[in-house]
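Removed from the display is one protein chain of the complex; every other protein chain stays in position.
Moving on, here comes subunit A:
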Amino acid sequence: MTGSIALLGQPNSGKSTIYNNLTGARQHVGNWAGKTVEKNEGSFTYNGVKYTVTDLPGSYGLSGNSDEEIITTDFIKSGKSELTVVLVDASQLERSMFMLAEFARLDKPAMLVLNMMDVAKDMGKDIDTDALAKKLGIPVLPFNATDTKDYDKLKKLIAEELKKPHRLSVKAPEGKADVKADSKAKFDWVSEILENVTRTRESVYKMSKFDRVMTRPILGKVICIAVVLLAFMVSMIVMLPFAGVGQMIPTLLHEPVDKLLTGWNVHPWIVNIFSMMIPNTLSFTISMASFVLGVNIVFGFLEETGFIARAAYQFDGLLSKLGLQGKAICPMLMGFGCTIGGACGTRVMDNWGQRMLAMSIVWAIPCASIWSIIPVVSGMFFTWWQTMLVCVGILAYVVVSMIIVSKVFGRKLAPMETRSGMIMELPPYHKAHWKHILKEAFFKAWGIFKRALGTVTLVSLIFYVLSFSRDGNVNNSLLYRVGTTIEPVTKFFGMGWQTFVAFLSGAFAKEAVLGTLNAVFMGGNSVMEAAFFSQGTSTDTALLGTAMSQAVSAAEALAFMFATTFSVPCLMALSTTYKESHSLKWTVKVALFYICNALVLSCIVYHVAELFM
């Protein structure tokens, strides 16, 4: 036996918390057919019966013609789910009951969940749920989304209702042609229902201390930036123990596996796959997933307390120029630390289009690894003040790059008509529920680990095949042959085969760039070792600098730095974006754009620099 339900509620009604707690790990994420709106489906089992749960996209109403509202209305009308669970926020009862007024017109089986009863109680609000149920003709369940005991009551009620569903017995609000009159009719309907159910006390609103500070025009912005940078550091701290264990895998496995397989006379091509590529790929993926864990914990916390909404208030004006909501400031700042963190930090965005656009823009932000490479490479060719200029130039181009990306992809991902300014609620400051945050973060990190491992292994294998050489000499690798063959072309873009190979390895891992330069200019190690054993190889930058400056002109070096900085982020960030967006098409589209953009940029920088240097 099976049953199916749908969850309907406004943003901030606690819908996703209830969805996650109901379904746990049994979730499937995709997109609604032909739409850039995320589709969440999950299931739970209660008393041996399996129930599927559809989390309908969040919106404030159903009458508008946004994709979210059309999808929701069509889905409910289709009857694909047997019962709609309507969620309202008990602490903002009158306003959030608007959704029920909208739903009433669809006339389908339903039950009502009054979430955040604890907050309502703290506010001194009395709600007579029995009287409300009587008036509406459907069951009403008082609820706290963070109280695990309440879920049993919810599941029990769902099971009962599916056997004998109720429809609203109260007449739906009258439809009016004029939007203004129509909304008024709906709110009048709500007021009528709530009469004698609850009293709204007229009182003067006093901002909390938290809000008084967070909404200050300048201080608020400074705090937002500081908090996100702190959040990045905390994420790193969460990652360290896991990543440490992950890094032990290649160290422990490399030699024994190498010895064992070589002893069996296995071809070195195969030996290296098992002794070097697979252990390191595993280690990379563990580091990535543990960082995702850290980011999800801190962002979960910031979201639940209401911090993200305040950041959105502070930065909306600035980011709306890029077609983004103000909330995007958090993943963007995170991107200066690590693009993986930026990509999974976009979880705070309200819809899929905004998420994908934010991820595409976060890619333009040079991560900490890039900032550790650029000064080193620049130092080989330029004086300290010229290096400063290079960094300033890169920072300036970050802004240009963001604008280009938002122009190219913004129209499709965040259509103009959906961009009409910010109308947003600032939910009251909530205490964080750690158990719930941790549980969700672990689910996410584990999911990313499982799903990314395949992608990462596949791309690693390709890079391995390209960089493999039996004796460690670069000249015997496929990469060398490909690089030298197309050198006439890459030369036009300002890169010789050596810097082009280093540019390619940057798409694999930014940390590999210096090791690759070392391999191609000095032969000190192989490109393969640079890519998979980046922590094991050491680079003497002084010697490398001498070798490089003999082979490469300053203009070429400058072009190379720009190309490396503004190309695609590393493989881990790419696969995080793919897993977070569930869209291979868009990830590839944006990646191709970045590669082309990097080459064109390199070409321009090279030819312009040649005029002056």
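Please note the rule applied: a residue touches a chain if its C-beta (ideal position, glycine included) is under 8 Å from a C-beta of that chain, and two chains touch if they have at least 3 such contacts; residues count from 1.
Everything that follows uses one rule, which is that contacts and distances are computed from a predicted model.
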Complex minus one chain; that chain's UniProt name from "Succinate dehydrogenase cytochrome b556 subunit", "FeoA domain protein", "Peptidoglycan-associated lipoprotein" or "Autoinducer 2 import system permease protein LsrC" is "FeoA domain protein"
Which of these touches the unseen chain: A:98, A:143, A:521 or A:578? A:98
Filtering A:67, A:316 or A:580 for touch with the omitted chain leaves A:316
May I ask which residue of A:25, A:207, A:399 or A:478 touches the chain that does not appear here? A:207
In terms of residues, what is the contact footprint of the unshown chain on subunit A? 59-61, 63-65, 91-95, 98, 179-180, 183-184, 187, 200, 202, 204-205, 207, 211, 215, 217, 312-313, 316-317, 320, 417, 420-428
